[in-house]
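Note that this complex is displayed minus one protein chain, with the remaining chains in position.
For chain A:
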Amino acid sequence: MFTNLVFIILFMIGFYALVMKTNLIKNVIGLNLMEAAVFFWVISFSDIGGEVAIHKMGEEMTKFNDPVPQALTLTGIVIGASTAALLLTLIIELNKFSGTIDREKIEGLND
């Protein structure tokens, strides 16, 4: 329950920053917060309080956390990092031409 609450709050903060803020870098931060919220939720949801899923020889494993969501989240983090990097590069590029990173003042983004 607590993790769901944290997920919703984080996601909403990210969505607020994406939609309401006019600063493009804050928009990207908002997008990353939303991603972080989803990853956090996935990891905490798959944590059932068991061991790390590494099989040790000669030991019986009774309760362990599912490693697949962790692997999937790792891929998601990599993809999120690369999109964030690309977006920030484009914002720098845009700043060179228009001298501002305010969404409202840049032609082509304000409609």
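Note that in this section a contact is a pair of C-beta atoms (placed from the backbone, for glycine too) under 8 Å apart; a residue touches a chain by one contact, two chains touch by 3 or more; residues count from 1.
One rule holds for everything that comes next: contacts and distances are computed from a predicted model.
J.: UniProt protein name for the omitted subunit, picking from "Dyp-type peroxidase", "Multicomponent Na+:H+ antiporter subunit D", "Ion-translocating oxidoreductase complex subunit G" or "Amino acid ABC transporter permease"?
T.: UniProt lists the chain left out of the view as "Multicomponent Na+:H+ antiporter subunit D".
J.: Out of A:22, A:65 or A:83, which is the one that touches the chain we can't see?
T.: Checking each option in A:22, A:65 or A:83, the one touching the absent chain turns out to be A:83.
J.: If you put the missing chain back, which residues of chain A would it touch?
T.: Listed in rising order, the touching residues are 18, 24, 27, 31, 34-35, 38, 42, 45-46, 68-69, 72, 75-76, 79-80, 82-83, 86-87, 90-91, 93-94, 97-98, 106-109.
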